[in-house]
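Shown here: the complex without one of its protein chains, the others still in place.
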Amino acid sequence: MRMSTRKLLDRAFTWGACLAVGLMALFLVLVLAPILVRGAGAYVFRATTEYRRMMLDQFGRGDEAQIQAERAAVAEARRPLYEALDAFERSLPDLPAARRKELKPAFQEVREGLRLLLGPEPGEPLPALTRRLYGQTRWDRAQEKVRNVLCEETWDYSGEGEGVRVWVPRAPKFAGTALEPLFPLLERDLEGLLRPRLTFYPRFLTDKSLDIHFFGGIGAEVAGTVYLALGAMLIAVPLGIVAAVYFQEYAREGAVITLLRSCVNTLAGVPSVVFGLFGLAFFINTLHVSPGKSVLAGSLTLALLVLPTVIRASEEAIAAVPRAYKEAALALGAGQWRTILTVILPAALPGILTGTVISMGRAAGETAPIIFTAAVSYGALVRPSEVLSQATPALSWNLYNICTEHEAVDEIRHVQYGMAATLVLIVLTLNLTAILIRARVAKRLKG
Amino acid sequence: MMVMVAGALAGARTVCAQDKLALDGSTTVGPIAKAFAEYTMRQNQNVNITVSESGSGNGAKALLNGTCDIANLSRDLKESERQAMEQKGVKPVAHVVAYDGLPVIVHPSNRVKGLTLEQVRDIYTGKVTNWKQVGGADLPIVVISRDTNSGTFETFKELVLGKEAKICEGTEYTGSNGGVRQRVQMTKGAIGFAGLGFVDRSVKALEINGVAPSAETVVAKSYPISRELFMFTKGEPAPDGLVAAFIGLSRSEKGREIIEEIGFVPVPEKK
Partner (left out) sequence: MILTERERAQRKLLGLLGRGVLFAVTSVAALAVLAIIFFIARDAWPFFQQHGAGAFFLSKAWYPAHATPQFGAAAIIAGSLLVTATAVVLAVPPGIFAALCLSDVLPFGVRQVVKPVIEVLAAIPSVAYGFFALVVLAPLLQDKGGRLLAAAWCVLAVPVLSLAAVVAGDLLTPERLKGLAYRLVRGLLTALFLTAGGAVGVWGWRALTALQVPSGVNALNASVILGVMALPTIISVSEDALQAAGRELREGSYALGATRAETLFKVVVPASVSGMFSAVLLGVMRALGETMVVWMASGNAAQIPKPWFNLLQPVRTLTATIAGDMGEADQMTGSAHYHVLFAMGLSLLVFSFACNLAGERIVARQRKRLRGG
């Protein structure tokens, strides 16, 4: 091969290699960007007056006088709408039968659409479900819902092949009736009817959910995730450190140690769903640590899952402690125990901490092991005193649950994104903490 | 004194036990159970109710093992399950909480308006693979089903496929009703089935044998694919206990309203 070709290949390789790293960064951005950007929409969004009313009713938040004043103003703005509805309903019997037959179902649809948009009509008996007590609390959702009032979604099958979606405006249908003024009013003055205002809702993180995530936050899920991750760490870290000390300070190479080590390695390779099966078969059905699924059973399962990581990180940290420390301590007459407790472990602590924090992130994000051992799709906030026996919702499982099993998947996309973003942020924060700790340690060792 | 303390403790324990209610089982009954739980917990702040949606089979198992108080099933107990319970001395009592139809759903762009039961069977067994064979556009059919051991699938199999038919190999399986709806709504050539409560305007429910699925046709049993939804308890629940109150909700006015709101069909009032 000629030199020029070799140089070209070399340059191509350099570009290709950099591209590969770029590709990885691109993946990261591609995955994280939609989740984080749209997830932010759960915390910061344009909230309507319905949101403020809901917050006041359900959570007792907000300035009552101000909200009442706003309610009054909004009610005034909405009055013409309801007057149009009433007038039309009263005029229905007077319409010719054919026209009545045509308009009645369309009128019902308009009315139902308005209820979804603005909440129950004044003077109506209150519905049983919380989600129907209020209109659209989010401006983005309201703008979608208003289209269903203004237009009828139909499908045109006249062409070849698949049908085409057509939005047919409803106004012409009602031309000349008492309902006619309703449509321009809605189109023109939706802002006045709903009063959107940019709102920051940080308590999405801690609030309980109302009516299965229609309103409120993800407090129960966050708490569950925190319990599970902390519980797993409480169990795995002591075990892991002891094992690491044993491997590093006591064990002599031999058949038993090799066996133990390969067991730990094998544990690291067990698929996470198998941990779930095992947790169900062993902790719940055999040991009966709790009557059914519980935080405890889930934590135990997760602890096993992260144990190899904790052991490995702690071993590395202990191995990195300079020999001189240990020899100095031994020379001063400290026993092996004492050396380990007062010299080696403190010196290895930052490294162990790094491993712990990373494992905690892993435990918080895992789903498969807790499906059969800890997670429920609906439940209230678990109190710390109940962790031994109570099953809990958790971010990871409930994200799966509400994006596949909820009966109104599309209505609560913002909650799904919010949950995903929260979970990702919790895990990333833990990892960044670990990276920072490590950077500090590296600096200290250098300095 | 001792007796009093012991009595108080025992009292406290029963109160505690009553304060917690665990439900497990079908994802179809899930929304009803969750909405009831929400409603009950709103009425009584001291109650903690958890709902797991791990499937009908698991619900029955959880009831047997005592890990739940109420098992939600979208089908009746199987003979094997009933026997296992009786062997363990558990007497399962069925409570019908609602009716449900299984609409067959397609993407709204699909020009097909209705199918016969026969045609649905042919699609699910793989005899018909393109929409043009049943009067639609030239588009391969993407067959979507619930997991093979869910109550929803059992009902569908029993009412549509029959005992011997085998569902075709390329069928996509989804773990939940919402999942089926979501897949159908995203996929042009898809066909699926889900509980009545999960079907909204984003998908098109087909007429089966000329009957559209709705609350009326389900109650009148004219829609051919409909079923009862159950909650099972261990023995008759104590009349003044939380379990009885919870299940009783399905016959109360509020409860019926809730069931209707989330899209199921409340049990008709007895005349």
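As written, the chain order gives the labels A and B, with residue 1 at the start of each chain.
Just so it is clear, contacts are C-beta pairs under 8 Å (C-beta built on N, C-alpha and C of every residue); 3 or more make two chains touch, one makes a residue touch a chain.
The shown structure was predicted, so the numbers you read here are calculated from the model rather than taken from an experiment.
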item	value
Touching the absent chain when the full complex is considered, from A:259, A:319 or A:388	A:259
Contact residue for the chain not shown (choose from A:110, A:233, A:295 or A:358)	A:358
Where the missing chain touches chain A, by residue	1-2, 5-10, 12-14, 16-21, 23-25, 27-28, 31-32, 34-35, 239, 242-243, 245-247, 250, 259-260, 262-267, 269-278, 281-282, 286, 304, 307-308, 311, 333, 335-337, 358, 361-362, 364-368, 371-372, 396-397, 399-400, 403-404, 413, 416, 420, 423-424, 427-428, 430-432, 435
Chain not shown, touching residues in chain B	54-58, 60-61, 64-65, 78, 80-81, 83-85, 140, 142, 147-150, 153-154, 157, 163-164, 166-167, 169-175, 183, 186-190
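Quick note on the criterion: only the chains that are shown with their structure count from here on.
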item	value
Chain centre separation in whole Å, for chain B relative to chain A (CA means)	26
Of all residues in chain B, those that touch chain A in their complex	20, 22, 24, 27, 30-31, 33-35, 37-39, 41-42, 48-54, 62, 65-68, 108-111, 137-139, 174-179, 181-182, 188, 197-198, 200-202, 204, 254-255, 257-258, 261-263
Residues of chain A defined as touching chain B within the complex	127-130, 132, 153, 155, 157, 160-165, 210-212, 284-285, 291-293, 371-372, 375-380, 386, 390-391, 401, 404-410
